[in-house]
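One chain of protein is taken out of this complex; the other chains stay put.
== chain A ==
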Amino acid sequence: MAEIRKATGFIDWLDQRLAVNKFIKVMMTEYWIPKNINFLWAMGVVLMVLFMILIVSGIFLLMYYKPDINLAFDSVNYTIMQEVEYGWLWRHIHGVSASVIFLVIYIHMFTGIYYGSYKKGREIIWLTGMALFGMFSAEAFSGYMLPWGQMSYWAAQVITNLFGGIPFIGEALVVWIRGDFLVADATLTRFFMLHVLLLPLVILLLIAVHFYSLRVPHVNNQESEEFDFEDEAKKYLEGKKVESKVVPFWPVFLSKDFFVVGVALTIFFYLVCFHYDFAMDPINFEPANNMKTPAHIYPEWYFLWSYEVLRGFFFDIAGVAAMDIGLAAFGFANVIFMLLPFLDRNTDHVAPAHKRPLFFVWFWLLLIDMIVLTVYGKLPPTGNNAWVGFGATITFLVLFILLPIITKMEANCKCNTGGCK
């Protein structure tokens, strides 16, 4: 044990026991961030803030919510919305932040794709990020079911039914997941447990790993410029702050983050106060009824693109049932982003998309295609809509099949910058 001497103050007392000064240096004042990054890099901090808002508002909702099929609907729509003081505010904050957090996650993801932040040394950051996306999806879905409204009930019925597509064990697996032959009380209570305990724990753990995985390869920058962080940090500490390419996380970089968080929260609270209804489906204000399906089922907006991939195939191809092709495509869509660092065959070269002409086209096609999938995922799958959905689904699959080919072409093109001119 280190020698403990009389402390000169509270911080010193803590420092002798917890090494807080060292900790603050490593985590904050000597955690180096490149100067050359734009507001898109602040999305991580925005996500952290939104996640905290979700936890706090969730705790307040938890005090009145009842996970029982006979009580759940009224505990939300009567007790929390009418009786509890400011209960409506917590609910709207929780609902809106659940929706907005996905928008920010998508911006965060596409920023990573655009600037090539998923490859060469940063693969683990990408993988843990995608694992977080998966966990957030499960978290959002399990929470969506809790108010026991018609739309959430049937969403649960449909999503749990998807596991029925797994060969041999499918049927039994569906019953096992539900704990009943249909989505019932057992299903509600176990989803409640997942939503308030297990998944948040996993998410917190994954966030810690995601942050840690950033420390070694460091944050990428707008030019994907590689430099020696230790040299640059040394320059900064020597007082050559203008010459140095890095700034400390605290207080310099966070001051910029705070500004972005401020703007984001302004928009967020505008939505909470004036447009909370976008995160509230009208059909969900009708209590769940296992004998009546709503006319048109659709998920929340952030799942629409993969939902459209699921239902994009509406006719059998070469004797394979449309449903099975759809399920396979859905499975593909849900794992393919995870594999991105390995599909990009231009492994040695990190550059933003505007310096990689083929990839640049690929990136924007993907983004546009996902917007098309999202829009058509909400529309009824009939007539022309079905064909647009089919086309967009095919485009999605083809884009990912093309990615290794175009990035290999790019890697083979010997230009001094590594990218094709």
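Simple rule for what comes next: contacts are C-beta pairs under 8 Å (C-beta built on N, C-alpha and C of every residue); 3 or more make two chains touch, one makes a residue touch a chain; residues count from 1.
Assume contacts and distances are computed from a predicted model.
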For the chain not present in this complex, what protein name does its UniProt entry give, out of "Redoxin domain-containing protein", "Ubiquinol-cytochrome c reductase iron-sulfur subunit", "NADH dehydrogenase subunit F" or "Cation/acetate symporter"? "Ubiquinol-cytochrome c reductase iron-sulfur subunit"
Could you tell me which of A:154, A:253 or A:376 touches the chain that is not displayed? A:154
Contacting the left-out chain in the complete assembly, out of A:70, A:266, A:290 or A:412: A:290
For the chain that's not shown, point to the residue among A:110, A:314, A:360 or A:400 touching it. A:314
Residues in chain A touching the chain absent from view: 154, 157-158, 161-162, 164, 171, 175-182, 184, 186, 190, 290-297, 311, 313-314, 321-324, 326, 380-382, 386
